[in-house]
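For this view, one protein chain was removed and the others were kept in their places.
As written, the chains take the letters A and B, and residue 1 is the first residue of each chain.
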């Protein structure tokens, strides 16, 4: 497979609409069997967003992330290299790290004190030296594949996954202006949403719902002016114009230093992209919002939302991160609410796939990509 | 099928006892498979109590009721006609009405603002006019069959159900004296009971338990004087005498104007009838209590209990509804408690069907009717 990173032209949502596109059948939103298949074919085989390199800046820093319902330790070793490990001791299976994040020079099991290096090698196992045939080298922590894209950490539970650079080739160089690897998160909010994860992505992928659901957003970024440049495949989205001189914040003013060397034409635009399967990337001139989805069951999804800013923005007097965070926290909750209502209705025997409108060409494209992955 | 409404004579419970009748086998109270079959053969095929016409007195009034675990909107349109609809938008399946009741001139989806008339027709769908072949007429709300009996609203999820008048023929004219269509509810209490719905109906259908479980009730209406006139089939029950000059209230006094033109002989009687599958109708001279059952799982039932009074009673100085409500709320809770104990015991491997006593001929008759419906 070879892909070249040609940036396509922007087109209005309605121009890429395919007549006859309908929402997915009920089973995709309620069936445990489908959910299990998603965990196997998508979340255990694809590159899944787990975090950002700035979260583990120093040697010994680690965080713990759930991927496909597995607890994974992501750690920076003494040489600065990143590693991913299943959070499971090789002795009696005990969970090694309990907290969400931390700093340590080794990984030590809280039960019998077996100790691993930050590269996963077993370095201490009391009394086991007396056991005939015991070989520490055979009992390293089980590793998880890990790769970086624009500073974001992706993990892959497959044994021999397609390299991330190959999969992400269509995005190569595309977002350089936003300076993503250097950004730092000012805030994380965790949401527990009673809706299927696909409803959340479909919701993110259209602004047909904005007039009724998001009155404040609608004032700053009219719903019918979306233009998309990624219209088919695992990466989907484009931009919406922001009313000139404004920002998507409570006050309507910019809340921080620009995140990067934003092009003039992009100063009044917000870029929304979904990165299959679990990343939603919202790039504003002054901040970048990232949603990370973790499906828990057919009817429940946990979402981490981070707000990233330029590292130099933090110490300046014009830094007002809450102006953006409050705006989007409000908007997020409006979205989760309608997603939950959709989950409830779709569970009815009366539900049938309904017609997508011309304003919903991106959700329809996402559904097609999803079905390709589920084959 | 043709049935004529001949009122049968009243007979003592013990006279209609059949030797050898036993309680149902365990699986009927604990099996998810049986529960699913009940939802399919009974709650999705029979006329099920949903409410009373007085709850939606004006055009635009609606309430939302769960039937066979489906959310159904019941609404009065501009011409005064009642309609039932699945609470599911035809666009992306979103639940339309969130609250339990309300008033509106249209039904509008909170997600993308698709709008339906009170008769269910799609009248607004932004941007869909640009879609080739799109026809609003094909996207009306999915309707649910609805019919009235004595002012009570029944719904039926079947496609072509036997007309309600035909099913309810045995009751035609029987309760006219109680003035049921004109009554109004003063109070609704919702109970969440950890017992199978059939245990609740079996409990309602006998007073063999009254001496031990209901000491206050027992004083006003001795348990061994029940007389029944409906002894087999979907409608079962009769009356119990009330101590002369008393009423089933905390004070023992009448709490309101008589509900209707009650016959002299019925002035000291309370009539208890079960209406298959989910209505319990308790007619006192001064009020009518109605239980509406909604099975949630083999081990859990939600119950709505309403207390209805004469519409002219409300504004009078001799109106003391709490006198009745408190009495029956206390009595209800006593009943739910023993139903929950039965649920616990029946789940044991030691449970075997036990012998019904001569005082339990009505529960035994109800079990027979239930088994006929489950065939």
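Rule of thumb we're sticking to: a contact is a pair of C-beta atoms (placed from the backbone, for glycine too) under 8 Å apart; a residue touches a chain by one contact, two chains touch by 3 or more.
Fair warning: this is a prediction, and the values are worked out from it, not measured in the lab.
Checked against the hidden chain, the listed residues A:14, A:31, A:53 or A:71 yield one contact partner: A:71. Of the candidate positions B:208, B:273 or B:336, contact with the unshown chain belongs to B:208.
When the omitted chain is restored, the residue from A:58, A:79 or A:127 that touches it is A:127.
Within chain B, the residues in touch with the undisplayed chain are 14, 19, 23, 202, 208-209, 211-213, 338, 341-342, 344-346, 348-352, 354-355, 357-359. Residues touching the missing chain, restricted to chain A, are 70-71, 86-96, 98, 110-113, 125-128, 130-134, 139, 142 (touch as defined at the top).
Here is the rule we use: only the chains that are shown with their structure count from here on.
Fitting chain A to chain B on CA positions gives a rotation angle of 120°, reported to the nearest 5. Chain A and chain B, compared by their mean Cα positions, are separated by 48 Å.
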